Structures are given as C-alpha cells and as structure tokens.
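We show some of the complex, not the whole, and keep each chain where it was.
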Amino acid sequence: MATLTLIQAVNDALKTAMRTDPNVLVFGEDVGPKGGVFLATDGLTKEFGEKRCFDTPLSEDGIVGAAIGMATNGLKPIAEIQFQDFIFPAFDQIVSEAAKLRYRSGGQYTCPLVIRTPYGGGIRGGLYHSQSGEAYFCHTPGLKVVIPSTPYDAKGLLLASIDDPDPVLFLEPKALYRSVKGEVPEGRYTVDLSTLRTAREGTGVTVFCYGAMVPVCLRAAEQAAAKGIECHVVDLRTLLPLDEEGVIDAAKRTGRVVVVHEAPRFCGFGGEISAILAENCIEWMEAPIVRVTGFDTPFPNTLEHHYMPDDRRVLDAVEHVWNY
Amino acid sequence: MTGTEMFSLIKPDGAVKGKDPKLAPDELLHIYRTMLRVRAFDEVCMKLQRSGRIGFSIPNRGVEATQVGAAAALRKTDWIFPSYRDFGMALYHGVTPTEMMHTMYGNGADCAKGRQMPVHFTFTDPIKFFSISSPIGTHIVQAVGAAYAMQYRKEKHAVLASFGDGGTSSLGFHSGLNFAGVWKSPVVFLCQNNQWAISCPSSSQTASASYAIKAQAYGMPGVLVDGNDVLAVRQVTLEALERARKGLGPTLIEAYTFRMGGHSTSDDPTKYVPKKLLAEWEKKDPVTRFERYLAKKKLWKQPLRDKIYAECLDEVGDAVKIAESTPPPALETIFSDVYATVPTHIRRQGQAAFDLAARKGDAAAGGGAFPL
C-alpha cells in the first residue's frame, strides 16, 4: 500500500477509473498538458490521450452544460472546476439542470456526472480562491455532495462518486492537498456515499466537521483530552444525502454538540445539523448546540487565519458546552 | 451563404426556385399532414386552456414549417434538444397526440409523471426528444455534450438543438456555440427567429445584422433560411446535418418566421404586436404556401386540407378523451426520481405525506403506505 497525499489520491482515483472504464473522461480549464493548477490531473492526457483528458474554453457554464449532455448520452464525464469560487457561472446548469433532469424527465434521462473542485481557505487566496460553498449545493435536491478529509477517503469516495448514477459534486479541501498523507490501497475500492466516519471516539463532546476542518478538530480534541474532555469527532464526508441516523446517534452519545465549518455561519451547513438535532433529539441535549464557523463576511486575505476556525476556537466551544 | 441573404425554395405561388428536392409523394404528404397535426393539436390545446381544462399551452401557428422542415431532415438515430415550442418535431417522428396530451394534462400516464408544466415533453422513442426545460438556452450546450459522445463513439449521428431568437442572448448559446466550434461537434443549431421573445422584439434582443451572422463569432457557417418555407428549412438542415456527419463541424441556421399567436396562453399579444405586421405575415402562412407547391405537383387540392384537418382534430379529440380519463399521478411520484434510489430523508418525508393523506382521506395517496 502506498502512502499518498490527498491530491495524489485524487489523481490515483482518476487514473484507476479511466483505466477500467473507457467512458470516463476528464476535462476543464488547464487539466490537459498542464495537469491542472494543483496537478490533480497530472499525466492523464499523456496516458489516455486528448480525447479523454482535455482543456476546454474558459466557461464553467459550458464545462458543466457539456458534461450534462455527455452524461445523458452514455459517457461518464468528470468535470474540473478550477476553484470552487468559479463554479457560480455553472450554477444554473448544476441546480436547474443536472439536479433536476432525472425528475423532470420521469426518469427517462439521467445525469451521472462528477464535478470535482478544490474548496476552502488556507492558501492566502482572498475572497475568490478560498470559499466553501457546500451549503448552496446541499440545498439542492437531486445532487450529492461529497467532501473527503483523508487520502483513503479521497480515492474511495471519488471512485464511488464516479460509479454513482446521479450527479455528484466532489469538493476537495485544498488546504489538505499536500498537508495530509495516508495509506491508500492500489486499484479499485469504494467508500459508501451515505455513511459518516468516526474520526475519534469520545464520550464528552460530539464535534461534527468535514474536509479541512477535520484535522483542526482533531487537534482541538487532543488539547481537550489534555484537559480531561474526550471529544467524539465525526467526519461527515457525504453531506448530501446525509447520514442523519448516524448524526443523531453521535449527538446522543454525549448530549453536547459543537458543529464546525469554514463557510459563513448564516444559513450554512451547520444550521442543518443543529436543526436535525433540535427536531429529533432536543431532550438529549445538555448544552446549547454551538457552531464554530467562518464569519458572515466575505473571505479576507491577510487576516484569513483569524477568519478560519482554528483549534483555539474549536477548543473554546468544546469547553463552553462541556462546562455548561 | 453569408448569414444575411435568405434562402428559400418555394416561391409564394408554389413554384420552385432553383432545384426541386424531389421528395417522394408520401414524404411530402407526411410533412403536410404533420403541419396540420401541429395546428390541430395547437387549436385543441388553446380551447382546453380557455375552458380551464388544462393550465397552459404554447401556440405554434405560423411556425409549423420551421419545426416540421427541420424534423424532416433528421434520422431516428439523431437526437433533438428541443425548445418548448417544438410540438411538430415530435409529431413528425411518430410521437402520438395521446402521449403528448398526457403531458398537457400532467396525468399519471405523462412521461414526465405530472412534474412539469404542459408542453415540457420528454420522449426517448421513436426518437430521442430530450426533456424540455423551462430555463432558456441551457440545453444548447448540453446538445454539444451529447454530440461529443457521438463523436467519441465514432457514431455517424448528429444533434439538432432548437431555440428561439431570445435564446441567442442566453449563456447556453454562447458556451454551446463556442464549444461546438472548438470541438467541431456534429450539431445543427436551429434558431427559430419568430421575431419575439414574449413581448420583446429583435431590436431589443441584439444589434447584430441577423442571428445567423452570429455564427462567425464561433467559426462556423451561418445560414439564413425562410422559416415559412418547409422545404427550404428541410434542405438547409439536411445539408448542415451532412456536414456534421462528415466531421466538418456545426452550423447555425436562422429560420426567419413569425409567431402568429401570443407567446403562451397567458399572454395578450395585442398589447405589443402591431396589427399591420400581423396582417402582413398572415399572408405568408406556411401551410398555404406548401399547399401551392403540392398543388403544382398535383398532390393537393381542396377539400384535402379540410379532410386531413378533420382527421387530425378527431385524433387529437380522442387523445383528449384518453388523457382526461387517466387518473393523476400517484403521491409517490413526488418522491421518486430525485435520485436513482430514494435516500432516507426523502423516504421519511414521503412516509409522512402518505400518513397525512391517509389520515385526511386523500385520494392521491393510493394504497396508503409509502411504496418506495
């Protein structure tokens, strides 16, 4: 088993899928000879030719729109959006079209595509190279939304997304691209798209997180442990459809909950977690359900380390609900 | 063809300009009958809407030649990415008025399971007639993707993407034509310039000399054709499809015509369409024009129109009877087809809806337990 970074695991997943299924194609801006701005698609054009991995015009609307047509006519397109911040020109194609095609055609036309895109802060990218837009897509029935936090999951979830018969938005935490490493099996394997992952067991406080916030929460959990608080850290990994049973069970386990994400708080994904708990197990809650999130402002540049939730803020919240 | 000179075949008196395409009589009559079928379907739907039996329809009077002419150039193995005004293309290829009427009623037999508004058809047989979407223009670039799959598999099929003059301002037009140019896609883009986008005339849509000329921006030929001349439309579409099949890339066709009715049954065109203009175009009726051609071929004389039209009305009338006696979709259709398999949260919502309906004695629930 090789030890890979998260971005290498993504690259490995793409190669694995392309080797086994000739209908799998990869395209987007700069994914061809350059291999993608983060090198996720490095070597694909060389190995599979320019009919299977190629650059497109600078139009996210076009990239996703064309992917929908390919998907509905028998191919398995994997579209790359260079930064999640630049997905919005394709919002109409994703939300109005890809997400609704199966439904509106009574199941006669389907849309099995994957959109991969790096999201999140930590690279001093300012307003437009740092955003976490998962909540926009999670409010869209018909889509699946997946975010890995480990190399193993990155490969297994991406292969499962490629197998999936419905459109999947695959958000890659760019802050983790090269900062996490892990063992990744060779060849094909998949990680189910509907179960959360327990990243750390604990009985004191349940911490829900995903993507780049997972290592942050695990660090905070170490520090909490030093203070005698055992955190139960849950990596949600598939946000839609969410493993609601798993979420409720994990919350009941401790009765104290902190929800963490980078995106702005207001109407963010964390609100949904709080709401599910407030609706299904409020009587188990022994403390307020606290959210630690990005602020309700655009993403700044120089001060991004103050904007992004860090272990200090998570620990603060953990202590708060613990001592409540 | 430069994108500003208009190609036509049938002169106003029915004589042929240039080379007669010499279609077989039964093909000519199928074209003719389809145009009347569109008109009959249209007339019946307008009446159904006026009397409150269906909610909405989209009039086609005036534009039948464009739709039917383009459809006549296609093979069954090609795909159509239609706009909501493209009744005629489906009818030409053999979709029955009954199948269509189910969608007008959004009943349990509707291909779209009563989820879409009327006229938003979706068929896979006998031709791929892609699910119609309301958002304008999104399908134009999707058509290019579908065509990529054909290229990739080395099929000799092609795609027809049809849209209106208003559709040329959409994002899908720009990305669709641009991608198709770069990819040399086997696509024919058909801009049905009926001169209106609801109430907005072309002068508020674009400053370009024609719609066909926009092809230049994407490195493909642009062809302007008389949209009221069914054989001319068929001819230019056929030529464009041949280019496409040969790997020579896409073509933009502008069919110049006129929408004789309102935009939809919700629209009152007298507020913005000049009467004189309407009267002028009334004289250019595409059915009458084609009849003159057929007459010169000895294939037509009255009362053939009346006879065929009556048959069409009967056929559509029967469709109405069948559609009206078909029950509405079952409650479960709200919850299915969101995904290939129903996820837990949707299943739970479905169950709650079934419980409520059962408790309140609601018919749509059917059996009572959520079956998915």
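For clarity, chains are labelled A and B in written order, and residue numbers in each chain start from 1.
Heads up, the rule we're going with is that a contact is a pair of C-beta atoms (placed from the backbone, for glycine too) under 8 Å apart; a residue touches a chain by one contact, two chains touch by 3 or more.
Note that the structure is a prediction, hence the values are computed from the model and not measured.
A.B. asks: For the full structure file, work out the chain stoichiometry and give it in label form.
C.D. replies: Assembly composition recorded in this structure file: A x2, B x2.
Basically, only the chains that are shown with their structure count from here on.
A.B. asks: Just the number, please: Cα centre separation of chain A and chain B in whole Å.
C.D. replies: 39
A.B. asks: For the complex, which residues does chain A have touching chain B?
C.D. replies: Contact set of chain A toward chain B: 25, 51, 56-57, 59, 61-62, 65-75, 77, 89, 92-93, 96-97, 100-110, 141-142, 144, 165-166, 194, 241-242, 244-245.
A.B. asks: Give the list of chain B residues in touch with chain A in this complex.
C.D. replies: 79, 81, 110-113, 115-116, 120, 122-124, 130-131, 133, 135, 138, 140-150, 152-153, 171-172, 174-176, 178-179, 182, 336-340, 343-346
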